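A protein chain is absent from this complex, but the other protein chains hold their places.
Showing subunit A:
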Amino acid sequence: MTAPTMTAHVPDPADAPASAPAGPQRRPWGERLASLASGSVVRVILVVVGVLWLLPTAGLLVSSFRDPRDIASTGWWEALTDPGQWSFSNYDSLLGNEKFTGSVWTTVAITLPATALVVVVGALAAYAFAWMDFPGRDWVFLVVVGLLVVPIQVALIPVARLFNTLGIFETTAGVVLFHSAFGLPFAIFLLRNFFAEIPRELLEAARLDGAGELRLFFRVVLPLGGPAIAALAIFQFMWVWNDMLVALIFADAGSPPMTVALQQEMRQFGSNFDVLAPGAFLTMLIPLAIFFAFQRQFVSGVMAGAVK
């Protein structure tokens, strides 16, 4: 009847026999759970959860190599035991499809400028906020920080109108500008905090050497800001690359980026996974490569910027 016999694993042997004669014997259920957790149970749980987490993506990857008829008749797991089901034909036909290859280029044409613009424009402003003294500085910076959490939904209708007037509605340029604007508050916030930590002696020494503000910015501030700029660039790149909503509204529906192209495919033909699976996997390739190559920067970018 006593508790110790019931627990499989007592973490601290010292307190078990001592408390035997008196006092409440039953340890709270949480306690028992926790002591179980210290052992191999944790490992088993982690493996099971890890596999569970991988399965959906694995399913997409395997399906992307299967014939449409196989996809329609059986689950992707059947292909694991039947090597005959694997082929590149889905990828062949997708990469031979001009609309899809065009969408890859549109995605690149949107993502690279939108990333570069946010980094450069954001860094310039961040430097001014960190190291220049001008009237209203703190107040303006406060506004920028306030804009951090503004949902992009607020801007969809007005900016669509504005772009219409300017003649850049449904163009790549419009998408780039929209992403840049909404990336800026975070960029300025992140970089200003980072730039502010640059030792002032460095800046003063450079000024004594006669460097102008622009030269100082490019030769001293930007190189020193490397880690923060990398985190920002990766974060912004992923954000724009993966975006669908902004592109859905502001991109040219005739030559859309990958996300919108696949979404159109889905609307039109339903669940034709022989196109959607390889397509989705191709959109994931670059983000996943960046994720695995720059884990640290990605994590710090996400940690600082998920407020968006």
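By definition in this document, a residue touches a chain if its C-beta (ideal position, glycine included) is under 8 Å from a C-beta of that chain, and two chains touch if they have at least 3 such contacts; residues count from 1.
Just so it is clear, contacts and distances are computed from a predicted model.
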Subject >> Undepicted complex member, UniProt protein name, chosen from "tRNA A-37 threonylcarbamoyl transferase component Bud32", "RNA polymerase sigma-70 factor (ECF subfamily)", "Alpha-glucoside transport system permease protein" or "ATP synthase gamma chain" >> reply: "Alpha-glucoside transport system permease protein"
Original post:
Pick from A:A79, A:I110, A:L190 or A:L203: which residue touches the chain that isn't shown?
Top reply: A:L203
Subject >> Missing-chain contacts mapped onto subunit A >> reply: 11-12, 15, 27-28, 30-31, 33-35, 37-38, 42-43, 45-46, 49-50, 53-57, 59-60, 63, 71-77, 121-122, 124-125, 127-134, 137-138, 140, 142-162, 177-178, 180-182, 184-185, 188, 192-193, 195-196, 200, 203-204, 207, 213, 217, 238, 241-245, 248-249, 259, 262-263, 266, 271, 273, 276-277, 279-281, 283-284, 287-288, 290-292, 295, 298-299, 302-303, 306-307
